[in-house]
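One chain of protein is taken out of this complex; the other chains stay put.
What follows is chain A.
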Amino acid sequence: MERENSYVSPNVDLEDGWGDEGSYEQSMERQASVQSAGIGGAGVEKEEVDKNGFIVQKLENIEKTQWRIVRETNETLGLTDDQSIILLRAFKWNTEKFQDKWLSTDNHSKLLIEQGLEFDQKIAKSFPYVNATLKSANQGYCQICYSQFNSTNAKADSLKCGHEFCSGDWTDYLSARVNQGFQFCISTTCPQHQCNMAVPHSMFVKYLTGADLKTYQKWFCKSYTDDNKKVRWCPFAGCDYCVIYKDGGIMEVNCKCGNSFCFKCGQESHKPSDCDNTKQWNLKNSAESENITWIMANTKDCPKCNKPIEKNQGCNHMTCRLCRHEFCWLCTGDWKEHGSATGGYYQCNKYDAAKKSGDQTILSKEKKIDDAKNELKKYMFYFERFNNHHKAEKHAKELLPVIQNKILMLHDVKNYPVGELNFLEEAINQVVRCRQVLKYTYVHGYYIKNEMELNLFQSMQEMLEKFCEHLHELIEKPLDPYLDPNIIERTPFYRYRDEQFARGR
């Protein structure tokens, strides 16, 4: 395959590639220089698999993995970069499935035509004008900008289909597609109407520059990560790390951005609650359903116009503000039927009588309201505590830089060895972790049906809560007293530390 541009693809087997902190451009430059030195075989990779069996990587490293797969496919099947990329994408980056398909069929051109890698003669036949705008037929004019091809700035270029356009128009066209978004970018075809030739990777790299090229690289990577079940982006805002699942059963990822999330569902870490319950809970927190429960618990519908009414004061004689209908709050019957006969104007013995006699309609209505009220109470109980831990977790996270600063100060002012101060950071991290777990214990608890299980769970929850609160309290204590340079005695500080150790563990 001919390469006209110095940067086509990053090489995969870089010796110093991993853990590189350099900027994207720098790494691109470096990749380009390695590229020009020639392509070697796939080398041995250094992968940092964390204790949970995940590899947390930056965007450019993901790209390297992606290119390794492309290269391997090239070597096995004798394809070019462009062909492998488009075909692999069609098979959702499932190399085995693609190779099986490729090796089990002789009709490769059918596969290539389907993916827009070969020109489909059938289309040219059924849409004659697809052929009519080839260079020979369009009198030497570019079909996009209408300048003549042999004029100064219009160098013609085309895909395999032969539909030629000026290089400047290619740039404009591809830039427009890239900026329209991911879906548009990866489905880009030849600008000729009805021509289904796919625009390959090399074409984008050839004509795009600067921000457009960067955006393209992003989409290119996304085409790999989004279709791949073993890859997931960190869901936290502003984090561009990507996580590859290697093996092992733990689905919890500690991302390098400091947050942790569940690999299975992509939500924030939610141990001990499971994915489904957590999802349901989050939905509950955000959805209208709770409003509806409240409305059910605290309002009755006007019997005439069916608008919900909340009774916040006054007697049982209700007058609907909307339709002026007068009714009794207790039995929702017409007020006209109420009077001395029903036990006085402000009493409703109809209601009591119905209740006594066991009128099913009234009783079932009552039960519904009671259930809703209880459900709402239960939910409010759990939500309040969930929210409380959520806020505490946030505060603890905010405390981390403060503590780190204090560690430095204690080291500078009082000459404590750094090793002896690390417990402070450990403690704050422990608090964050505990808060996170505690937060989701309330989700878990909310969905527990078995009473015995619930009792056991609650006592454990209580214990964790107690220790966590204590540790949190200790870590929030001002460290300033220990910073006084005039006091040389270190015992109080060590006592403080030992207390933390004793409580925190």
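By our rule, a contact is a pair of C-beta atoms (placed from the backbone, for glycine too) under 8 Å apart; a residue touches a chain by one contact, two chains touch by 3 or more; residues count from 1.
Here is the rule we use: contacts and distances are computed from a predicted model.
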Worksheet item: Looking at UniProt, which of "Small ribosomal subunit protein mS29", "Cyclin-P", "Essential subunit of the COMPASS (Set1C) complex" or "UBC core domain-containing protein" names the chain that isn't shown?
Response: "UBC core domain-containing protein"
Worksheet entry | Options A:G53, A:G168, A:P272 or A:P303, residue touching the unrepresented chain | A:G168
Practice prompt. Decide which residue listed in A:A90, A:I123, A:I144 or A:C320 touches the omitted chain of the complex.
Written response: A:I144
Fill in: Absent-chain interface as seen on chain A, which is shown
133, 141, 143-147, 163, 165, 168-169, 172-173, 176, 180, 183-184, 187, 189-193
